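Before I ask anything, let me first share the structure, which is written out below as C-alpha cells.
All protein chains but one are shown at their positions in the complex.
Going by the order they are written in, the chains are A and B; count residues from 1 in each one.
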Amino acid sequence: MLGQVFHLVYIGNGTTLLSGNFDFPLTLHAHCLRIPTKDNPTPGCVWGKGVLLSTKTDNNIDRRLFLKGGAIAVAAIPMSGLLAACSKSSDSGSVASDSPLLGSNADNMKGKTIDFAYSRIGGWPPSSAPETQWADFQAYAQANYGYTVNAITFAEAPFGELFQKVAPTLASQSQEFNLLIVDSQWLGALAEPGWIIKADDVIAANPDLDIEPYSSLVTNTYQVYPDGSGVRWGFPQMPDVQGVFLRKDMLEDPKEQAAFKKKTGKDLASTYEVLSEIEYADLVEIIDFFHRPSKGMYGTALMYSKEYDFFSCAYYPFAYSTGGRIWDPATNDVYGILNTPGNAAAMEQFVSLKKYQPKNFAAFGIGDMIDLFTQGKVFSAWQWCAIGKFMSSDKVPADKVISIPIPKWGGKRIGAMGGQPWVINAFNDDDHMRVAIDVLKWWYTKETQDKFILENGGLPWSKEACANPEYQAVGHYVKPFLFMLSEGNSQDFWHLPEYAEMLAVQQEAFNGYATGQVKTAAAALEYAAAKQQQILFKAGRTKTEPPANVDSLKL
Amino acid sequence: MSTTTVMKPSRRKGPISFLTILGWFTAILFFLPIAWIISTALKPKNTVLDIPPKFVFMPTFQNLVDAVSFSNTLQYFVHSAIYSFTSVFLAIFVAFLASYSFSRFKPAGTDFLMFLLLSTRFVPAAAFVIPFFQLFNVLKLKDSFLGLIIFYTMFSIPFSVWILKGFMDGVSTKFDETGMVYGASRWHIMFKVVLPQVRSGLVAAFVFNIIFVWNEFLFNFQLGGLKTYGIPVGLFTSITKGGQVDWSFVASIGTLYVMPLALVIFFFQKYLLVGLTFGTVRGEV
Partner (left out) sequence: MSEKVEKFESKIKSTSTARANKRMSWLLLAPVLIFFAMMNILPTIWMLGLSFYNYTLTSANGATYAGLSNYFDFVKNEQLSQSVSRTFLFLIIAIICQTFLGILIGVLFWKNDKMPGKRLALTLLFTPMVVTPIATALFWKLILDPTFGVMNYFLTSLGLSKVDFLTSSSLAFPTLIVVDTWMWTPFMALMTLAALGSVPKAELEAASVDKLPIYRQVTTVIWPHAKFILMLGILLRSIDAFKTMDLTYIMTNGGPGDRTELIALSLYRFAFKSFKLGYASAVSVFLLFIAIALTAIYLHVLNARKKAEAQA
C-alpha cells in the first residue's frame, strides 16, 4: 500500500478534504484513513479514482457526500491541506456553514425532540455528573436553540469492562452512544478505526472550545494521539493525578512526635509544606514508624492488583522518578527500554513496601485503598487525587486526613496520569452531532463546571479554572492535585490501539512478581517487554523484532 | 409405583436421629456463606467491614430499600423476569414439540441432531458473543426483548429437549395409538394425552433452565442496553460506588434476587430431583 498512488477523498463530517496524486505516507494512513463504508463494513480505507469515501451509512448523508468525478476537481485544495489536517495544525480546512460540527444554531434544530446517550464509568461520580446535571442542559438547549432533549440514557461499566461494551457498537457504526467518556489509554483504539471525531475539527468550527489547559499534561493525556503529533481527538472530562493520603491526626499527635524524635532524632513532619517536599526515604521512615500490625494499623497501602492498570500506574512513579522509561513513543519500541536494571530496582523498591501492608496487598486496587484507609486500618494510602472526596468516613473524618503529592526520589518526581476524556462518536447523524457539540459547549460553561466541581466531585483542568480559589477550596486534595498536574510532574503512558493486550501481559507479569510467582523483578520486566515488543511488531508499529525466545517465555 | 417421590423410603422413624443432625449440619455449613451475604444485607452500612465482625446486630431494611430504589434496579428486576420466564417457557414449548417428534417419529438423524444440540451448549459463551453482536446488529435486535428472548430460548432448548425426550420415551406409545383410534388429532394427543404425563419433566426443565438464564451475565451485558438489562448486569455495573465496593448493595441485590429461585426450589424440589435424571427415573414417575 505504501507508495501507491491515490486519489483520496477524505470526509470527516462536513469537513471535506481532497487530495490529488501523492505518495501515501504511513503516518497519514494512521490518522486519516479509517473510513468504514457500506461496502466495506470493517473499518479500512477505499481508494481509487473518484471513489466515494464516507463515514456515514445513512442514505441521505451518503448522497450529500457522494462526490463523483466532478467533485475531484475540488482536489485543487492542495495536498498540504490534508497533511495539515492530519498533523499539528488545528485549522483543518474551512468549515462549511451548515456543518454539524458547528453545533446547533438558532434555526437548524428548532422544534425538534431528540434522544441522547453517553457511555460512562460505573460507580464513578465525575462520570455520572453529566446525567446528574442533565436538567440544566435540557434547559440550555431549549433556551438557546429551541429544541427538546429527552432524559439522557447511558451505558456504564467498571473501568476494565467499559471498552468491551462500547467498542463493538462503534465497530458496527452505531450511534448508540453519541458522546463517550472513555479512558485516556483508549484514544488510539478509538481514533485509528475512525470511530471518533477529531477534536481538532470540532475546535476549528468552535474556537471557544479551544480552552487553554493548566499544563501540557492535560493536552497530552486526554487529547493527543499519536503521542507527540499534536493531533487532538478528545476533550478533557475529568483530570486525575496521584497523591499520598496520610493520617493527619497521627502525624500531629504530640506523643507520636516525641516518640518519633526519640527514635530517629528527627522532627515528625506534619504540615503540607514539609510533607509535599518529602523524600521517598523519609516518607518510608514515617510509614515504618506508624506500622503497628499487632494493633491492626499498617504503615501504608499501594495498588498491586492485576485488575486493569492498577499495578502499572502505582509502579510507574517509582520508575519515572528514578529516570526510567517504559517505552519509546517515537519508535514504538519497548524491549530494552522497559527491561532495564533501573526499572527492576524501582520495581523491587515498589514491592518492598509490602512489608508495611496487609498480607493480601497483591490484590489491592482503588477500592481497597478507600476501605483500608477509611476503616482506619492503614496510616497512609497512595491514591488517585480524584478519589480524595471518598478518602474519609465517620471513622476517619476528613479533618484527620492530609493529602500530599507523591514523594521525591533524589529531588525528582514524576507521577502517572489518570482521568478521562470525552470523545464524540463519528457515526452520529447530523442532529446528534449538533447536540453532542452543544453538550460539550454547555459542559465547559462556567455554570456547569461550577456545579461539577463544587457539588459533583469534579476537578478543574483549565488554566482559568485551576486558578479559581473556590475550586481550590473543594478539598485538601486539590493542592497536591494541582501540583502533580503541573508541567513535568506527571506523565501518561501508551495510547496505542494495542494498549489492552500490552497492559494484560504486563499486569500479569508484574503482579506475578508481587506474589512471588515470578522470582525477580528483572524477569517480570523481561517477560513484559518481550511480549509487548512482539505485540507491537506484529501490529506493524515497530520494525524491531522481539527476542527470539519470546514464544517460550513463561511466568 | 405411581408415587412421585424418588426417595427410598427409610424404615427409620422416631426421635431426631444422628443422621438428621448431620444432614442439617451439612445443609447449614453450605448455607453459611449465603447467610453471611444475607446478614450483610441486614447490617447497618457502616458496620459491614467491622473486625471483629458484628454477629449480633439490630437488623435494618434500609440497605434493601436503598438497593431497590437505586437507579434502575426495579426495572432491571422486571426485565430479568420478562426475558427469563418468557424465553424458558418458549424454549420448553418448542422443545416439547421437538421431543415429541424425536420420541414418536424418530426422524432420520435423530441421534446426530440430539448430539449437535447438546455439543453447542458446551462452548464458552465468550466465543459466541461477538458473532451474535454482529448478527443482532444486522437484524436490529440489540437491546430488545425479542433479541434476548430469542437468544435465551436457544440457550435453554438443548437441555429442555433432552429432559423432555427422556420423559416422552417413558410414556407408552399405546396412549397415542388409542387416541388415534378414537380419532383424536396429533395435536390433541400431544397436548391432552401426553403432556399431562410428562408434567414433572416440564417443571424440571423449567427449573433447570431458569437457574442459568436468571443468572446469565455476558450476553445481557453485550447485547442488551438500558431497556433490557437484567439484575446481574445491573449488579455488576454498580458494584462500586465512588471507587469502593458497596457491599451492602451487592448483598441486598444478591439476597433479593435469589428469593424467586429459592422459592422455586423449595416448592418444586421433587420435580427438580426427577428432572435432572433426564427422565431416567420415569418408571417411578
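Brief remarks follow.
By our rule, a residue touches a chain if its C-beta (ideal position, glycine included) is under 8 Å from a C-beta of that chain, and two chains touch if they have at least 3 such contacts.
Computed from a prediction, not measured in an experiment: that's the story for all the values here.
From the options A:P168, A:G388 or A:P546, the residue with contact to the unseen chain in the full assembly is A:P168.
Residue-wise, the contact with the chain that is not shown comes from B:F151, picked out of B:F151, B:F167 or B:Y229. For the chain left out of this panel, the touching residue among A:I152, A:A189, A:A319 or A:A381 is A:A189.
Listed residues B:L42, B:L64, B:V88 or B:V161: the one in touch with the omitted chain is B:V161.
Interface residues of chain B facing the missing partner chain: 1, 5-10, 12-13, 16-17, 19-20, 22-24, 26-28, 30-31, 33-34, 36-37, 40, 49, 51-53, 94-95, 97-98, 100-102, 104-107, 111, 113, 115-132, 134-135, 150-151, 153-154, 157, 161, 180-183, 186, 211, 214-215, 217, 231-232, 235-236, 239, 245, 247, 250-251, 253-254, 257-258, 261-262, 265-266, 269, 272-274, 276-278, 280-281, 283-284. Residues of chain A in touch with the missing chain: 29-30, 33-34, 40, 42-45, 160, 163-164, 167-168, 171, 189-190, 192-194, 305-307, 358-363, 371-372, 375, 377, 497-498, 500-501, 504, 508-509, 511-518, 539, 551-555.
Throughout what follows, only the chains that are shown with their structure count from here on.
Work out the mean CA point of chain A and of chain B, and you get 41 Å between them.
Across the complex, chain A meets chain B through its residues 122-125, 153-158, 161, 164-165, 168, 172, 174, 176, 296, 366-367, 370-371, 375, 384, 387, 389-390, 393-395, 457. The touching residues of chain B, counted against chain A in their complex, run 46, 49, 51, 130, 133-134, 137, 142-143, 221-222, 225-226, 236-246.
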